[in-house]
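A single protein chain has been removed from this complex, and every other one stays in its place.
The block that comes next holds subunit A.
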Amino acid sequence: MSLVFYISSFIAILSTIMVITRYQPIHALLYLVVSFLALAVTFLSLGAPFAAALQVIVYAGAIVVLFIFVVMMLNLGKQTAQQEKEWLQLRAWLGPSILSLVLLAEMAVLLLQDDPTGMPAAVVTPKQVSLSLYGEYIIAVELVGFLLMTGIVGAAHIGKHKKKSLHRFLQTYPNLN
């Protein structure tokens, strides 16, 4: 199982290097998805399938989509169509595609091989994780619920577009004088 780990961690490190050296944020996001997926395969090879599934669902699914929404909201304008045409050139998506195809080939080799013991065995099963999560860690789970609630309220409050309101003495009324 160490070969799966070495390949996927090498892809993770390579795509992380590509993330922090890109100029366009959307190119960095493409490599960031590949980095998260490679780390999910790393978790699978370490025998943590629950963490691998959560990595794909939450990190590569939710957080990156949030980033993409914000990047797309930041540059609304007339030159956006031209800019997106430049972003979607071949050399922009060829690198992430090749890296994620390597990950896909790795998963296919793992799933289609005849020897069922070749699949990395779950060292820690999801049952153990959930028993521990709702047993001894129940207080921490409730605190995480508080944290997510404050995250939602804070994001809704900060993200609201408020009109800049001056004090009434500072406002200028063209009709009054």
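Things worth noting here:
Convention: a contact is a pair of C-beta atoms (placed from the backbone, for glycine too) under 8 Å apart; a residue touches a chain by one contact, two chains touch by 3 or more; residues count from 1.
In the analysis below, contacts and distances are computed from a predicted model.
You can't see one chain of this complex, but its UniProt record names it "NADH-quinone oxidoreductase subunit K", from the set "NADH-quinone oxidoreductase subunit K", "Pyruvate dehydrogenase E1 component alpha subunit", "Hydrogenase" or "Molybdopterin synthase catalytic subunit". Contact with the undisplayed chain is limited, among A:54, A:92 or A:110, to A:54. One chain of the complex is left out; on subunit A, the residues touching it are 1-2, 5, 9, 12-13, 16-17, 19-20, 25, 28-29, 32, 35-36, 39, 42-43, 45-48, 50-51, 54-55, 58-59, 62-63, 66-67, 70-71, 73-74, 123-124, 128-129, 131-133, 137, 140, 144, 147-148, 150-152, 154-156, 158-159, 161.
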